[in-house]
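Please read through the structure below; I'll follow up with questions.
Up next, chain A:
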Amino acid sequence: MRAREHTDQEFEQELRHLREQLLLMGSHVEAIIGSSLRALVERDSELAQRTIEADRIVDRLEIEIDGLCLQILARRQPVASDLRFVTMVLKAVTDLERMGDLGVNISERVLELNSELPLKPYVDLPRMADETQMMLREALDAFVAKDADRARRVIDRDQMIDDLYAQIFRELLTYMMEEAKNVYRATRLQSIAKYLERIADHATNLAEMVVFMVKGSDIRHPDSRDQNEKN
Partner candidate 1 sequence: MNGDSNLGAAISLSVRDLVVSYGDKRAMGPVTMEIEQKRVTALIGPSGCGKSTFLRSLNRMNDLVLGCRVEGDVRLDGQAIYGPGVDPVEVRRRVGMVFQKSNPFPKTIFDNVAYGLRIGGMRDRAEITGRVERALGRAALWNEVKDRLGESALGLSGGQQQRLCIARALAVEPEVLLMDEPASALDPIATAHIEELIHELVRDYTVVIVTHNMQQAARVSDYTAFFYMGDLVEFATTDAIFTHPSQSRTEDYVTGRFG
Partner candidate 2 sequence: MKRPASRVGSPPAPPTGASGRTTHPARPALRAPSSPAADHRGRFGEAERSERGGGGRWGAEGRSEPSQGSHHSSRLGDVALALGTGLAVALVLLIVVVILGDVVYNGAAHMTLGFLTQAPRDGMTAGGIFPAIFGTVALVVLMTLAVLPAGVATAIYLSEYANPGSRFTRLVRVAVNNLAGVPSIVFGLFGLGFFVQFVGAGIDRALYGGQRVFGQPALVWAALTMSVLTLPVVIVATEEALSAVPRELRLASAALGASRLQTIVRVVLPQALPGILTGAILAISRGAGEVAPILFTGVAYYLPKLPRSLHDQFMQLGYHVYVLSTQSPDVDATRPILYATVLVLLLLTFALNATAVVVRSRMRRRLAGANS
């Protein structure tokens, strides 16, 4: 792979800094997902509250990274791989920020759930969360390493998340149909599952961006592109 550095060392530094900040943001989001699920399992409302506040760092990082990208675009006029990298980072932080917000949403549901007794032992949700966290981590690593194969593996895992969600949903449905008293807690749990599923979707987006960035070909929205090509 390309081990060559830019002749302009300052530019090289700026790109490195950008990568570091992106990874930092990713690790914060990962932590939010992890701690919100821990707050659920351990019924720790304080942790949930702290998690909600932790999202502020994520928002701040989004603004900072946006600024860095703009600066590089204006001053360096990047082209080819550099251009693809910077524009994808711009898009990636949007997804990451949404993931952070979804983590906050999870924590909010956790706070609501903690006011009542747990409906059932939590098995699938933590599994889903672990899987989602791993997808995020892998997507970001693929981003920084410019590894399209790694990214594709993330994309493939999304199906599993969807299946998990469907399974959880069916299970919660039976709980709700059994007894009206379960509805409150079941809907909250279903929301949490939905949030996790959407977090996974965002991680998949990141992976698709990696493929575009590395290959230069857009693999997003395959259905709409086929339509256009036919025309």
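Here is how the candidates were picked: all candidates are chains of the complex that A comes from, given by their letters.
Just so we're on the same page, contacts are C-beta pairs under 8 Å (C-beta built on N, C-alpha and C of every residue); 3 or more make two chains touch, one makes a residue touch a chain; residues count from 1.
Just so it is clear, the structure is predicted and the values come from calculations on it, not from any experiment.
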Chain A in this complex - touching candidate among 1 or 2: 1
Interface residues, chain A side, partner candidate 1 - complex: 2, 4-8, 11, 77-84, 215-217
